[in-house]
Structures are given as structure tokens and as C-alpha cells.
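For this view, one protein chain was removed and the others were kept in their places.
And now, chain A:
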């Protein structure tokens, strides 16, 4: 029997997939707590449902593909996909909406392309776009934040709405839903109301959308934690946020009648979760340092363009998928110079 003597230092590896993914989930907790505070417990039902479906689908697909189930199922990547998708769709979505999106994300966007590490597109965003394109009505039925709702929902009625479509009191999702701040901004600019007036309504807070600003702040805080733990690098989020800020700033300066303020755009919708948690996906994004800057800038620019001139109130998902498509090209043109090599 051979005894291998190992020498110190004995360090736990910090760059394993499982650890990274757990850090990502951990960093999302405050923002999810904020979402529960503002939109009620329905968010938690969605997340649990998405997690269950995602882990089941992952296990079945791994089995079908004859891959070892245990190491892959515990790496947490399917869980991250599920949570990202679950917080992106409206809290009171019917159960089949969540299930369809998660299944498509795991089966089509991830495993048909070869599983973790091989997917050219961000699975959560593929699922989201599938739902947005196929079920526009359900996907735009958001809840107003709790303090504005005339009918706050408890856990029980949220459960009934998600699984049976209506509560004991006969409410359907339409009874309690309302437009999001980004939605309102877009529609009312379309009716040529000045953005400076629009933000005076009670749907808006002092920074962005009421409630949404806190969710964005907590996502940003989680992102900064991930930066600190070196799970993600600063290039993508900073490039994305800076690009959005500059673009919306210039537009706001010269054409204030068509856009909300830069602060509004950074603090509404999915900006911060997009910047820190979605665009930073190491698999589907750029891998070179310069490439990450280009990638982030592209996501920021496309998001802003879609928000202001596009057909949808928010554009994170489309922007990320479009830039995913460009990622190999960006990587090709931003290869760092090998030390000592001459061209």
C-alpha cells in the first residue's frame, strides 16, 4: 500500500462549479427577500416550483444522456437557471408558464447543446424569451408593489392563483395585477406625456420604479459581494451599466421627451440582475478581458435601445441572447497577445 505524503498548504479549491453557483444563489437572497417584501409570497412559490422542475428535468436528461447524475445535479447550475427564470417572470404566473419556461431552458437551451459548459445561449434567458414571445399576456401581467395594491395577497391565495387560476374570493390574476413602471413609462411616452410628469405618479419611487429600486439595489449589492468573492469579474457589469448610463444620459440631455432619466433606467426592471447575474454567465458570454468589456457594453446598449425604441418594455433577455450570439466573434477579435509572440 502506497502512502502519498502531501505537503501543505491545504487549501480548499474556491473555483469549483458548485461553490461558485452556491455563492451566486447566496448573493441573490437579499434581492429575493426584497421581492417577497414588495410582491408577496408568490415569488417563493414560483422559485420552489421552478427549482423542482429544473432539478427533475436535469436528472432525467443526465440519465438519458448517460452522464453521471450526482456530480452534475449537485453543481447547482440548474438551480441558478431556475431561480433566475423564476424571479424574471411575473410572480402570479400560472404554474404551467413556469414549468414550460424551465423545461425549455433546461432541455432545449442547455442539454440539447451538450449540457453545462456547452450552451451557446444563457438557458434562463432562452426560457424567458420563449415565454415572452409565446405568452405575451401572461408575461406582462405583473403585480403592483404591495403598498399600492388594494388587494394584498397572502400565501394561500397566491397559491390558489398560481395553481387554479383563481382564489376562493373569485379573484383572477387580472384582478390584482398592474403595469410595471417600465411598462407605464413606455405607454405614456407613447401618449406623448413628458417623462418628468410620468415619474410623479405613485408607481415611481425617488430613483426608479417604487419597490423596483430596492430590488435593483439589493441585486447590485449581491453583485458586489460576488465581485468581492471573485466569482465574477467587474468587466461585464461595469461596461453594461456605464453604457446604459451614458446612452440614457445623452438621450435624456438632448431628447428628454422620449426617455426616463439615467437613474430611472439603472434602477428599474432587470438592469442590476441583468448586469451582475445574467450577463456575467461564464459559459455563454465572452471569455477574454477586452471581450467582456465589449460584451457588457453591447448588452447595455441593446437593452437601452429595446427599452426606448423597441416593442417591449424591458430588453435584458433579448440583449443578452443577441450578444451571446456575438460572443465567439468578440472572443476571436480580442485574443490577448501571447507574451513573447510576434504577429
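We take it that contacts are C-beta pairs under 8 Å (C-beta built on N, C-alpha and C of every residue); 3 or more make two chains touch, one makes a residue touch a chain; residues count from 1.
Convention: contacts and distances are computed from a predicted model.
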UniProt protein name of the chain not shown, from "Cell division transporter, ATP-binding protein FtsE", "Ion-translocating oxidoreductase complex subunit E", "Ribonucleoside-diphosphate reductase subunit beta" or "Metal-sulfur cluster biosynthetic enzyme": "Ion-translocating oxidoreductase complex subunit E"
Option from A:38, A:72, A:121 or A:135 whose C-beta touches the chain left out: A:135
Residue among A:37, A:95 or A:108 that touches the chain left out of view: A:108
Footprint left on chain A by the chain that the document does not show: 108, 130, 133-135
